[in-house]
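Let's look at subunit A:
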Amino acid sequence: MNKKNLREEIILRSGVNPKKCMKCGKCSATCPAYDEMEYHPHQFVNMVDTGDIEPLLNSDSLYKCLTCFACVDRCPRGVEPAKLVEAVRLSVIRKQGENHLTPNDIPALLDEDTPQQLLVSAFRKYTK
Partner candidate 1 sequence: MQRIGVFVCWCGSNIAGTVDVKAVAEALKAEPGVVYSTDYQYMCSQAGQNLIIDAVKEHNLTGLVICSCSPRMHEATFRKTAAAAGLNPYMVEIANIREQCSWVHKEMPVGTEKAIILGKAAVAKVNLNTSLTPGESPVTKRALVIGGGIAGIQTALDIADAGFPVDIVETKPTIGGKMAQLDKTFPTLDCAACILTPKMVDVAQHDKIRIFSYSEVTEVKGFVGNFDVTIKKKARFVDETKCTGCGDCVDKCPMKKNPNEFNMGMDNRSAIYIPFAQAVPKVATIDAGACTMLKKGKCGLCSKVCGAGAIDYTQKDEFIEEKYGAIVVATGFNPISMDKFDEYAYSQSKDVITSLEFERLTNAAGPTQGKLLRPSDGKHPHKIVFVQCVGSRCAACAEKGKEYCSKICCMYTAKHAMLTRDKYPDTEVYVFYIDVRTPGKNFDEFYRRAVEEYGVNYIKGMVGKIVPEGDVLKVQASDLISNKQLHIDADLVVLAAAIEPDKSARPLATMLTASMDTNDFFTEAHPKLRPVESPTAGVFLSGACQGPKDIPETVSQAGAAASKVIGLLCKDKLTGNPCIASANEMMCNGCSSCERVCPYGAITYSDKEFRMPDRTTQIRRVASVNPAVCQGCGACTVACPSGAMDLKGFTNSQIMAEVDAICK
Partner candidate 2 sequence: MQMKEYKPLIVAFCCNWCSYAGADLAGNNRLNYPADVKIIRVPCSCRVNPMFILRAFQRGADGVILCGCHPGDCHYTSGNYYTRRRMAMLFSMLDYLGVERERTRVEWVSAAEGAKFAATMNDFVAQVTALGENKRLEDLRCKR
């Protein structure tokens, strides 16, 4: 997938408009996982906006985000960086081109402690 399409797809999937960002850095200021990250939330928004997504796909930062939504709550412009991070993560997963979870796998995963909702969302997430 080329650069531009990837950008459009991530924006469509996350429902986030990175153009709304006024580059105040409040997302990064509020991020509890900041020190673990190579690319920080404000950089995420900027890199998606400029289409510089390749480094993000290969970065560990993607998985350092706790999805705590502090950035979403505090962003004064309503940009919602955490949703963007999640959308980029999905791109990585879908890029791998295979189903990580098939309906056949599910019975083996079922046990009393696992909430059903978790399986449904995992199925949705890990299936192309």
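If you want to know what made the cut, all candidates are chains of the complex that A comes from, given by their letters.
By our rule, a residue touches a chain if its C-beta (ideal position, glycine included) is under 8 Å from a C-beta of that chain, and two chains touch if they have at least 3 such contacts; residues count from 1.
These figures come from a predicted structure and were not determined experimentally.
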item	value
Single touching candidate for subunit A, where 1 or 2 all sit in one complex	1
Partner candidate 1, residues of subunit A touching it in the complex	20, 22-31, 34-35, 40, 42-43, 70, 73-79
